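The structure under discussion appears below in the form of structure tokens.
And then chain A:
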Amino acid sequence: MAKAVKIILAGEGGQGVQSVAEIIAEAANEQGREALYIPNFGVEQRGGVSVAYLQIGDEPIGAPKFLTGDIVVALSDRAVHRTRQYAGPETVFVYDSGIEGVEDAIPTNAKKVLPIPAIEVAKNELHPRVFNIIIMGAVIKATGVVPEQRAKDAIEKKLGYKFEKNPKLRELNFKAIDRGAELVAGAL
Partner candidate 1 sequence: MSVQPAMPKSWRLDTKPHKFCPGCGHGLVLKALGQAIDELGIQDRAVFGCDIGCSLLSWDFFNVDTIQTHHGRTTPVVTGMKRANPNLIGIAYMGDGGGYAIGSQHLVNAAARNERITVILVNNTQYGMTGGQMAPTTMPGQKTETSPYGRDPEKTGYPTQGPEMVAAITKEGAYVARGTVANLRQLKGFIKKALENQINGGGFSFVEALSTCPTNWRTNAEETWNFVEKEMTKYFKVGEIKVPGPRQEEGN
Partner candidate 2 sequence: MADKPIQGEKRVFMTGNEVVAYAAMAAKAEIMYGYPITPQNEIMHYWTRMAPKYNREFLQTEDELSAGFTTLGGVLAGRKAFTATAGPGNTLMQEPMSMAEAMRLPSVVVVQQRGGPSTATVIYSQQEVTMTTLGGNGEGLRVVYSTSTHQELFDYTIKAFNTAWKYRFPTFVLGDGYQAKMRESLTMYDPEERGIELLPAQPYMGKPGTPGVDRPPSQYRNTYNVEEELYEVLQGYFEDYAKMAPEVAEYESFGVDDSDLVVVSHGVVARACKEAVKELREAGVKVGYFRPITLRPLPEKQLREAAEKSGRFLVAESAQGQLDRLLKEALFGAKVEMIPMYKPGVGITSEEVAARVKSVMG
């Protein structure tokens, strides 16, 4: 029996890490898998590093939080500092290659450290708004927790009403999934 895949997503408020975690969790649930997602939350309505804990498996999930992630994704310098504690010998540590000055904070004990140019791709190729969807593509490719099509279905479910008005948005989001997947495909 395979153990649940443990995922940490961390970024600044507004980077959309919680939406990504929620959409992946819902996609997995739709597929009939077990998923558990919990955000960190505190007294600040805004500000602070936003961390999402996500687990996906085929058996009921145990504790909602965990010590070591199978994949840890950090999207800002503060997020790198905050999440390095979740890296272990089996961890793939992903961070945006555009983050500067964090060389010393990147965990040295991770199985693999993977810088990806998600911010750059979002800005130059797609649209800054789909930055988090690129991350989502990267996470599902790296973990295989849900097929890409399932992720797209989940996005459709969530944002379908917007896509109806502007079909180009759908294309943009789906492209972002594909690009995110490509960013990690070569590196893994």
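How these were chosen: all candidates are chains of the complex that A comes from, given by their letters.
Following the convention adopted for this analysis, a contact is a pair of C-beta atoms (placed from the backbone, for glycine too) under 8 Å apart; a residue touches a chain by one contact, two chains touch by 3 or more; residues count from 1.
Owing to the predicted nature of the structure, the values given are computational and were not obtained by experimental measurement.
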{"item": "Selected neighbour of chain A [touch, this complex] from 1 or 2", "value": "2"}
{"item": "List of chain A residues in touch with candidate 2 within their complex", "value": "22, 25-26, 29, 34-43, 60-68"}
